[in-house]
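Here's a structure for you.
Note that one protein chain of the assembly has been removed; the remaining protein chains are unaltered in position.
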Amino acid sequence: MGSYMMVTILDVVISGLLLGGIYAVTAVGLSLQYGVARVLNIAHGEFIMLGAFITYSLYTRFGINPLICFAICGPLVFAVGFILYRTLFTRLRMSSPTPGAFEGNSMLACFGLLFIIQNVAILIWGADIKGYTYLAFPVDLWGARFAANRLVTLGFALAICLVFYLFLANTRLGKAIRAAAQDPDTAGLMGVRINQVLALCFGFGALMAGLGGALISISYKIQPTMGLEYTMIALIVIVLGGLGSIPGSFVGGLVLGLVGSIVTHIEPGLSLVAYYVIFMLLLLIKPTGILGK
Amino acid sequence: MPILEGRGVTRYFGGLAAVSDVDFQVEQGEVLGLIGPNGAGKTTLFNLISAALSPRSGSITFRGKEITDLKPYQICRMGLARTFQTVKIFGNMSVLDNVLLGAFFGGEGRIASADAAEAAASALEFVGLAEAAAIPARDLTLANQKRLEVARALATRPELLLLDEMMEGLNPTEVNRAMGLVKMIQDKGITVVMIEHVMKAIMSVCGRIMVLHHGAKIAEGTPQEVSTNRTVIEVYFGERADASDS
Amino acid sequence: MKKTTSKRMFTFGLVLLILVLAACAPLYAPVYTVILLTSILMYMTIAVSWALFSGPTGYISLASAAFFGAGIYTSAILGKALPLPLVIVVGALASFCLALLVGALTLRLKGIYFVMFTFGLVELLLHFILWWEVTICGTTGRVVPPAGNATVFYAMLIILVILVLTVFIIRRSRYGLALFSIGENEEAAAHAGVHVTVLKIIIFAVSALFMGAAGAAMATRWTYIDPRIAFNPLISFMPVLMAIFGGIRPLYGPIIGAAIFTYLEEFLITRFPYYYMLIFGIIMVVAILYMPDGLVGLIQRLWKGISGRKHADT
Amino acid sequence: MLQIHNINTFYGKAQALYDLSLSVEASEIVALVGSNGAGKTTLLKTLSGLLRPASGRVVFLEKRIDGRPSYAVVEAGISHIPEGRRLFPDMSVRENLEMGAYLQRAWKQKGESLEEIYRLLPVLKAREGQLAGTLSGGEQQMVALGRGLMSKPRLCMIDEPSSGLAPVMVDEIFHIIEGLRDQGIAIFLVEQNVRHTLEIADRAYVIENGRIILAGKSEQLLSEELIRKAYLGL
Partner (left out) sequence: KEAAVKDKIRIGQAISLSGPLAGAVAIAGGPIYELWVEEVNKNGGIYVKEYGKKLPVELIRYDDKSDIGTMTNLLEKLILEDKVDFVFPPWGTAWLFAAAPIANKYGYILIGGPGGALKLKELSLPYFFQVLNFSETQAPALADIFKGVGVKSVAVISRGDLHGIEYGNAMVPYFKKKGIDVKMNKSFPPGIKDLSPMLKEAKSLNVDAFVAAAYPDGGMLLTGQAMELGIDFNAFFISVLPFSPKLYRGTFGAQGVEGVMGGGAWNAKTSPGAKELVDKFVARFKEEPDYWGGLYYWSSLQHFQQAIEKAGTLNQKKIRDIMAKEKFNTALGPFWYDKDRYFVNHPGEIGQWQKGVFEVIDPGPKRTAPPEYPKPPWPKK
C-alpha cells in the first residue's frame, strides 16, 4: 500500500514536471521579449507554432529526427525575430512618444503579426490538426510509467533553460540585456548598443519559442491556430514566476504543471480552474510573482 | 501643543535600522530643519510621517490626533503635505493640472471648481511657474519640477509642509530666492519641516534643526547650537564647516 | 473665447446630427446595415467603457469579456422572465457588482500583473461555470429568447449614448483629473489627497456596468449561449486594440477605432475570406508604423496642418 | 581634445542651444555654470548622443561625434554622468558599477576598477548588494559617479555631482574630481556649487538661455561682478 502511494505520488509529480517543462520553455522566451525588449509579444505563440510546423514538415517530409530539427528551426526563427525587431520594432520604439505608448503600439503590431503569420501558415499547411509519432513508447521509472518522448522533452527543456540562464547571468551581453530593460537611454550611456541588444533579445525570445514549438510537436498535436493558447500559458507562467526572471519563468512553469497534474489526478474537471485559482491566489499573496522582486 | 509629534518612531529595512527610536516635536508656525549624512534616514522619516511607509513601532500625532495608521490621502486631507526627493510629478499632465489636482483633492470637504482653479493659479504664481502653466510637466527642468511639487503641495492648503531637498540643483543665487519662498510660506502660517544639504539655507531659514545619523537623533537645537556641536561637525559638516555660505 | 464657443457649438451640432441620423437608421437603412451598426455600437460601447478606466489610469484590463459575459448570462437566465430593458439593467448591475469585487481584490496589482490577473479572471469564470454546469447541473448552454434587430439596435444606441455622456461628465470633473494622475504616478496622487483605491474601484465598476449592459442586450442576437461563447477572450482583446488604434486619450478615439476596425474587418472578411487575416494584419502593422499615436494623433496632425495653428497639445 | 562648433539643439520646435561653441583640453577641469534652465544638461545630452544637434560639429580627438549614438560616443572615450542619477533600479549597486565597465576594454579590468571605486567611496562597498532603487538620494549620487568612472574615460562629463550630498561628501567629491584630473582625465563639470567649482576648475564658461555669455580662467570669473551677483548670491 505504502509503495503504491509512493508510485502514485511519483507519477503525479513527474507528470507535472513533464508538462511544466514545456510550459517553462515557452515562457522563458516571452519573459525576455517582454521583460527586456518591452514587447508584449502576443504573437509569441505563432513563433511556437512556426517551430512546431517546421519540425513537423522536416520530420514527415524528409525524415529528419525532430531533435536534430532544433538546429535548423531555432536559428531560422531567431532570424525572423531579429529581423522583425531591427526593422519593425526599432522604428516603433523611435517613433513612440513614451515607453508606455511603445508598449501599446508594439502590442498592436504583434496582433498584426499574429494575423499575418497564422494566415500564412494556414495557406502553407492548411488549417487542420497535424501530428506525428516519435519515441512513442513507455519507459518505466521506479514502478511508474512515462512516455519516452516526454522524458526527452523535459530533459531538453531543462537543458535549454539552464544554458540560457547561465548566459544571461554571467555574460557581459546578459548584463547589458538586463540594464537595457530598465533604462535604455542610460544603458546607451554605458556603451550598450541598444537597438542591437534589444533585437538580440527579441531574437532569442523567438529562438526559445521555436525550440519550444519543436518540443511541443513531439508530444502534442499541432495546428496553425494553436498559437494564442500557448501565448496565454506563457504569459501566465512569466507572471507567476516573476517578470523578467528567467529562473522565475522556469519555476512558474513547473509549478503550473504540478498543480495541473495534482488536480487532474483528483478531479480532472477542475484542472483548468485550478490553474487560474492558483495563479490568481499567488498574485494576490505575492503581487510580483514567485521569484519577482 | 506641538502640531506634529513623534514618539519612538522606528523603521527597519531588513537588518538596517533606517530610523530608530526617534522622538521629535514640531511647533506650530516654525521652520524645522532636518539634516544628517547621506543615508541617515531623513527621507525615510518623511515617508513614515506621510504614511508612504508604515513604522515598525512608535507613534506619530498630528494636531493631537494619532495618524500612524492612516492612509496617505487621509493625511494629506488633514493638512499635512509633502514633496519628494526624487520628483514624482504627473509628467504628461500640464503643469497647471498637476497643481489643480492638489487643489481639488487635498483639502477637507469639496471645493468649487472656480476656487480650485484660483488656488492652483495662485500656488503656481507663488512658486514662480505661472508662465509654464500650459506645458507638460515633464518638459520642466529638474529644479522647476521640484518647484512644481511645492506648488502642488501648497495647493492642498496644508498646515504643515514637508520639503525634501527642494533646493537641490540650485545655484547660490537661486537658493537665496528659494529661501525667500520658504519664508513666505512660513508667513502664510504654514509650518515647515525641510530636509536640505545646503547649509546656507538651513542656517538662515530654520529656527531649529534636528540632526539624524544612522537613523538616530544625535543633536537638536538652534542653528548656532547645532553648527558648533562636535559630533555634528565630524559626521556632517566636515572640516569646511566654516564655509557655510557656499 | 468666441472662437472656442462657436467651435463647441459646431461639435455639439455635429454630434447631434450623427445621433439623429443613427437613431433613424432602422427607418431608412437596409436591415443588414442596422445589424452591422449594432455590432459597431457594441464594440464602441466596450471600447469606450474600457478606455474610461484603462485609458487614463494605464491599468490595462483584459476583463472586459468577464463583464460582457456576466451580462450575457443574466440575459440567458432572466431573458424569459423579464422584459428586455429590465434584463439589461440587471445585467449591468451584475457586472457592476462583479467588478466591485474584482476591483477590490486586484487593483493593488500593477502593470502586467494586473493585465494577467484580469485575463485569468475571464478564463477562471469560463472554466468554473463550465465545470459547474457540467457536473452540478448536468447540462450546459442556454437558449436566449431572441429580440428583433431594431430592438437590439436601439438598446445598444441608448447604452452608448448614456455611456458617452457618463464618460464626458467624469472626464470633465475633478475625478477625470484624478484618474489621469493615477496613471502618471499613483503614489504622488495619494499624497496629493486622492483616495486612489476607492476611485479606481468605482470607475472600474462603472466601466463594467456598461459592458454588462451591452452583453445583456447582445445576447438576444445569439439565441444559444454557453460559457465558451459568453466569455470569449476576443471580447477582451478587440476593444483594447480598437482603442489603441483609434487613440486612447480623447473620448472619440475608441469610438473611431471601433467603427473602423469593425467595418474594415467585415469588409475584408466578405471580400477575401481566405486572405483577410493577412491583409488585416498588414494593415495593422503599417497603420501603427505610420500612426504611432493612433488614428486620433493622425487626425490631430492633419488638422493642425490644415488649420496651421500651433497648439501645445499633449 | 573636445571641440564644439556652433551647436544648435531643439526640443521639438523649441530651441534650447544657440550656436554654441566651446572646447576642453586634456587634463583640465572645465566648468560650465548657468542658472536653472540655461541649457547645461541639454548640452551634455547633445554631446553624449541622447539628443541630436540640428546643426554644428563636435570633434573629439580628431573624430566627429555629433549625431552619433550614445554607444559610439562612449566608445570614443567620453563618459557622461547624467543629471538625476539614472541608476538601474532593479540591479544591485555592484551590478550598476559593473555596467559602467561595459565597454570591452573596461570590462577586462572591471575587478580593479571596482576596487578603486570602493576605495574612493567606501560607503558603496557597504551597500554592494542592495538594489540601487532603494538607496537614499545621496547614496545613489555616489553610485552614479562611481559608475561613470568605471569606463576608464578620457573625458568625463559630470552633471551636478554634488547635488543631494551632505557637506562632508561634497568636499570628498570635489577632491575625487581633482584626483581624476591629476590622473590625466579631462573633466567637463556642470555644477551649482559655483564657488567650490571655480576654485578647482581651470577654466569656465557661463551659459544663459542656451548661449555662452562669458568664458575665461576661473580665478578671473570668481572676481567678475556678474558672476558674484548671479551665481554666488553675493
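Labels for the chains are A, B, C and D, by order of writing; each one numbers its residues from 1.
The definition used in the following text is that a contact is a pair of C-beta atoms (placed from the backbone, for glycine too) under 8 Å apart; a residue touches a chain by one contact, two chains touch by 3 or more.
All values reported here derive from a predicted model rather than from experimental measurement.
Shown chains touched by the hidden chain across the complete assembly: A, C.
Within the complete assembly, A:Ala127 is the residue of A:Ile68, A:Met94, A:Ala127 or A:Leu281 that touches the hidden chain.
Within the entire complex, the positions of chain C that touch the omitted partner chain are 30-32, 35-36, 39, 127, 130-131, 134-135, 138-141, 143, 146, 149, 218, 221-224, 226, 228-229, 232, 234, 266, 269-270, 273-274, 276-277. Counting over the whole complex, chain A has residues 11-12, 15, 18-19, 118-119, 122, 126-133, 135-138, 145-150, 219-221, 223-225, 229, 260-261, 264-265, 268-273 touching the chain that is not drawn.
Methods note: only the chains that are shown with their structure count from here on.
Among the remaining chains, not one touches chain A and also chain D. Ranked by separation of Cα centres from chain D, the top chain is C.
Set side by side, B-C and B-D show the greater C-beta contact count at B-D.
With centres defined as mean CA coordinates, chain D is found 28 Å away from chain B. Chain A and chain C have Cα centroids separated by 31 Å. Averaging Cα coordinates per chain places chain A and chain B 48 Å apart.
Contact with two or more other chains is made by residues 92 of chain B.
Across the assembly, chain C contributes no residue in contact with two or more other chains. Chain-to-chain contact here is organised cyclically: the chains close a single ring, every chain touching exactly two others.
Screening every pair of chains for touch gives A-C, A-D, B-C, B-D. Interface residues of chain D, counted against chain B in their complex, comprise 11, 33, 35-37, 41, 83-84, 123, 134-139, 141-142, 160, 163-172, 192-196, 229-234. Interface residues of chain A facing chain D in the complex, by the touch rule stated above, are 172, 175-176, 178-179, 182-183, 185-194, 244, 293. Remark: chain C residues 174, 177-178, 180-181, 184-185, 187-196, 312, 314 touch chain B in the complex.
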